[in-house]
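All protein chains but one are shown at their positions in the complex.
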Amino acid sequence: MALTKDDTIPVHSSEDIVWVRQTVRTWAVELGFGLVDQTKLVTAASELARNTVDYGGGGTVQLEALNNGVHRGLRLTFEDHGPGIPDVELALHDGYTTGSGLGLGLGGTKRLVNEFEIESRPGEGTRVCITRWK
Amino acid sequence: MAKSRIPSILYAYEEELLEEWIREQLASDIWRGDLLPESELRRQSSEFLGALRQAAESDNLTDIMTPQWSEVREILTDLSRSRVQQGFAPWETATFIFSLKQPLFTRLRQELEQDADTLANEYWAATVLLDELGLFTTEAYQKSREAVIARQQQELLELSTPVVKLWDGILAVPLIGTLDSARTQLVMESLLQRIIDTEATIAIIDITGVPTVDTLVAQHLIKTVAAARLMGADCIVSGIRPQIAQTMVQLGVDLDVTTKASLAEALRLALQRSDQTIIRKSRDAAGG
Partner (left out) sequence: MESIPILKMGDVLLVTIQVDMHDRLAITLQEDLTDRIASTSAQGVLIDISALEVVDSFIGRMLGNIAAMSRVLDAETVVVGMRPAVAITLVELGLSLRGVRTALNVDKGMDLLRASLRSPAEESADGTDEG
């Protein structure tokens, strides 16, 4: 699988969240994603970026443009060294987020992408990796 | 380990190998002369053999995924793609590579008949290399075919999901056939766009032509209705046959939207809701 473009940007403030949205949008457009797919990806990125800022104490997001021979894709890896998520299963559960104003939005975010991986260790940090294929 | 003799054979006997190889392909039982003219086959074979010779000079005859083999891979990928478009079957396409074995083996035997051990090693090296190339070709063929099918499916989808304007502010989507997620996505996008274009406030989704409604289909419908609602349009689902109603109750599916048995009833309701009426003209109105 070929990696055609790679970049890492900091995610520490709410302005950074906006920058992440705009950067992901630009990359998605370049990769030829349709409008709905772009919107899903940018929204997912916004959710995860916010988690990184609000719950992870700030971190980074790595953007990778991918090509597996048949499809092009965009992979985003959010990483922080914050307190971590004690119960990942619970965080992925939908009831954790909808409407209540609490929660990390992970269950919904998972539905917006094709691949979703999460690693979190309490006290060490969290790493969430999402991929959307064209 | 001694250097393989294959590169030097490819170099010294390129023309002869090419002729014999083309003859092998044309003579084969499965050659599709109806799909590809001989001149084109000649060109493809010549191009490939040249690239093969060059790549083999790198002395790496075992890993074809390295940069030295990229031109060979590109040629095979393009070839597979065109074979798909021309209508060749996978085996017919892979034969391009495998029919090169015989000519190459013949040359190897000629060169090395005095040295049985080396000959055996070279046979093996040639086999491994051509098998890898053959497999690569087959995979490239598969990927191409999948891409073609995907594109055709998309076109079919677009043709079969019309959104019609029934009246001022009222749209209808007559769904026919099974509702999978790709289709639903397309229907959703068309419907929502038409809602904007026509400034519709009501969308009637008619499922008379949908054979079964299971939880998955219901989920798709619910999502479509929810999206339309977020944009400010209400939905009515019509065409729910008694069997479907039964299934839905059994499955515990709650569509959470107004439902009507027929499109006609849905239209009546939609007109009502949008404060519109159709008035029947009186029969004895001679002068209006």
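In order of appearance the chains are A and B, and numbering begins at 1 in each one.
Rule of thumb we're sticking to: a residue touches a chain if its C-beta (ideal position, glycine included) is under 8 Å from a C-beta of that chain, and two chains touch if they have at least 3 such contacts.
Small disclaimer: the values here were computed from a predicted structure and weren't measured.
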item: Hidden partner chain, touching residue among B:94, B:126, B:163 or B:228; value: B:228
item: Touching the absent chain when the full complex is considered, from B:76, B:94, B:188 or B:218; value: B:188
item: Missing-chain contacts mapped onto chain A; value: 14-15, 17-18, 21-22, 25, 35-36, 38-40, 42-43, 46-47, 50, 94, 97-99, 101, 105, 107-109, 111-112
item: Where the unshown chain meets chain B, residue by residue; value: 185, 188-189, 192-193, 195-196, 199-201, 223, 226-234, 257-259, 273
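In the analysis below, only the chains that are shown with their structure count from here on.
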item: Distance between chain centroids, defined by C-alpha means - chain A, chain B (Å); value: 28
item: Complex contact set, residues of chain B against chain A; value: 143, 146-147, 185, 189
item: Chain A - residues contacting chain B, complex; value: 36, 69-70
